[in-house]
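The complex appears here without one of its protein chains, the remainder shown in place.
Note that the chains are named A, B and C in the order they appear, and that numbering of residues resets to 1 at the start of each chain.
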Amino acid sequence: MINLPLPLIQILIGLIGILAFVGLNGLVLVYLERKIAGHIQRRPGPFEVGPHGILQPLADAVKLVGKQLITPKGADSVLYWAAPIISFAPAIVCFLPLPFGPKLTNIDINVGLVLILAFTGLNVLALCLAGWSSQNKWSLLGAARDISQSVAYEIPLLLSVLPIMMLSGSLNLYEISTSQGAWPWQWHIIYQPLGFFIFFICILAETNRAPFDLPEAESELTAGFHTEYSGMGFGLFFLAEYSYMIVACAMASILFLGGFNGPIVSGWWWFLFKVYALLIVMIWLRWTYPRVRFDQLLNICWKWLIPLSLINLLVTALFIKL
Amino acid sequence: MMVKKIAQTLTGLWSLVVGLRVTGKNFFQPQITVHYPREKVESIEGYRGHIELVPKDNDPFTARCMACGSCARVCPSGCITLHIKKVTEPAVSAKKEDNSQKPEQNNQKAAPAKKTKTKRVLEAFELNYNYCSLCGLCVQSCPAGGLRFSDNVYLAGFSRKEFEFDLLARMRAQKEGK
Amino acid sequence: MKNFCISLDKLIPAVKELDNLGYFLEDVCCVHVKEGFELVYHFDHWDNPGRITLRTLISDDQQAETISHIFPGADWHERECYDFFGVHFKGHKNLIPLLLPPDLNEHPLLKNKKKQKELSHILPDCECVTAPQDEEFDNWLNTFNKDK
Partner (left out) sequence: MLDFKLDEIEQSGDFYTRNFQPTPEENKLVLNMGPQHPSTHGVLRIILEIDGEYILRAEPVLGYIHRMQEKMAEVKTYPQYLPNMGRVDYLHALAWNWAYAGAVEKLMGLEVPERAEYIRVITCELNRINSHLLWWGAYLLDLGAFTPIMYAFADREIVMDILQRITGSRLTYCYYRFGGVSADIDQKFINDTREFCKYMRGRFPIYKDLVTDNIILRKRVEDIGHINLETCRKYGATGPVLRGSGKPYDVRRAEPYSVYDRFDFEIPVYDEKDALARYLVRMDEMEQSLRIIEQALDSLPEGDYIHPKTPKNPKPPKGEAYFAVEGARGKIGVYLVSDGSKSPYRLKLRSPGFSNLSLFAEIARGTLLADAISILGSLDLVIPEIDR
């Protein structure tokens, strides 16, 4: 028996657990997305595979795995296949410091918030590589859009997180959670409604969800950066997108909605409930709105969100000092 | 100016909420989709499938068709082929099957001019449904009212051959089946 | 409904006049007849509707004049005529196949000798097409201007 240090074993077990969690959540989210879309459009959504189509995401996954992997002519094959992995791997890391429940934290580090923000930033690189190495003009346009979009929206995202750090005085996600009480009026959202609003818009843009799904705008850029990907190459991007959505919603619920704290009995169920409530809102938004235009997207960020979040930050700082 | 701009933004944001309300309301409304194999569309009245032959009122095994061929001529896609047997029969006497199927004989119509007349009998009415555009010109052009649209909604097949029908045989088979 | 048969030289000035009067181009149509190609230009007006038809006849080997510099909308109509009939339009900037594949060397709407009809066979009063009457258009123009 090799003598492994305890934290490493803990991380390994955690990683396996997270992979299972991500995979399962991906399936659930795909199903949820399609069912909600269907019902909003007054059709049943997936219905044939399994009762009420419950096995449809599984069938899709099997199909994706079974597909041939095609490298387009002229593509940089190393970067081309590295991109989906670079996109997916950081998403897993982001789950490590998340406090799922009062005793359910993988690694309890005191810079958890910074770690997540840093690793989610890596996704830009992956999409950029994917777009550039595909040797496809549409993908390139998608990548170019994604870079400017992500870079722009990182700023208000960070600025809207800062007041929370001031309020709770910590970067540790567990401590931020516990600094809020069980009841909704004890959550940070009461003190930071504007911050939550900005944060939510920013995570929509950061995860490329409609109405900010410009890098993969189907009707404009065919499919943007993942136009050329087939099989699991596409599948990994897909999974990464859903993982980032979960991470983003988990962040929102920890920072603003009290995390695992909830009325009556606190626990991981409250955390999951909040995450899924936010996810459903994201899905609902996607099936309601048209897509914004690129310059409008940047205008919203630079002209509205950044000034507003700065004001929010200043006001919060003032109140704390007083 | 500033106030106006903010007011515009707020009404804009409100319009987003209104949009969410519409989709949210629709979410809880009953579905419109008909789950086809389990349930079927209630009314197919007025559906016009491929054409079929109309039988005579007194004899369900004989078609009204008098084999004039006007439907075949008018069809834009040339879907209809008529197989016609020309039967020569005496004009006055009772029905007597004349076995002279050779057309050359019939063409010499000058000789037995008044005693016999040539009758065109439909042997087969071939419809190639693959090319049919369901315009209905054949139904309209039929002088005997011998064609109509069928209501065969659930017609499906695996090869083109399955859409080449002999309508005369089909009509008889249907009558026998009933 | 006005019908004017004009000569090819008169076409450009006439179209220019119609442009000044505020007419818009409906379409450019070509008819292959024994005498050559009959080009039919349909114009209409938004405010006082009434179609103006200009016709001109060119022989098989003659080139037509483009009006795409006056009505840019005629660009595609002329390219279509070139596609279907092989009629060349002098001065057209981009006379390449529009609807048919570029490597097709045929002009599908050309009629063979047997099917070609004389103008008198398709138009009851066709004499003016073969013998263009440019003055008629001028007269109409004068009365039109006077009415205004």
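Assume a contact is a pair of C-beta atoms (placed from the backbone, for glycine too) under 8 Å apart; a residue touches a chain by one contact, two chains touch by 3 or more.
Since this is a predicted model, take the numbers as computed values, not measurements.
Enquirer: When the whole complex is taken into account, which chains on show are touched by the absent chain?
Expert: Result for the missing chain's touching partners among shown chains: A, B, C.
Enquirer: If the hidden chain were put back, which residues of chain B would touch it?
Expert: Contact residues on chain B toward the absent chain are 11-13, 15-16, 18-19, 21-23, 26, 32, 45-48, 70, 74-76, 133-137, 140-141, 149.
Enquirer: In the full complex, which residues of chain A touch the absent chain?
Expert: Answer for chain A: residues 37, 40-43, 137-138, 141, 144, 210-211, 213, 217-220, 222, 286-296 touch the chain left out.
Enquirer: Please identify, in ascending order, the residues of chain C that touch the omitted chain?
Expert: 22-27, 29, 31-32, 40, 42, 44, 46, 49, 51, 53, 71-73, 75-76, 84, 88, 94-103, 105, 108-109, 117, 121-124
As a convention for this text, only the chains that are shown with their structure count from here on.
Enquirer: Which word fits the touch map of the chains here: line, ring, star, complete or other?
Expert: Shape = other; not a path, cycle, star or full graph.
Enquirer: Would you kindly say which chain has the C-alpha centre located farthest from the C-alpha centre of chain B?
Expert: Chain centre farthest from chain B's centre: A.
Enquirer: Could you work out how far the Cα centre of chain A sits from that of chain C, in whole Å?
Expert: So the centroids are 62 Å from each other.
Enquirer: List the centre-to-centre spacing of chain A and chain B in whole Å, with centres computed as mean CA coordinates.
Expert: Computed from C-alpha means, the inter-chain centre distance equals 55 Å.
Enquirer: Roughly how far is chain B from chain C, going centre to centre by Cα mean, in whole Å?
Expert: Comparing mean C-alpha positions, chain C is 43 Å from chain B.
Enquirer: Within the complex, which stretch of chain B touches chain A?
Expert: Those residues of chain B that touch chain A are 9, 16, 19-20, 22-24, 26-33, 35.
Enquirer: Considering only the defined contacts, which chain A positions touch chain B in the complex?
Expert: 36, 39-44, 47, 284-285, 287-289, 304
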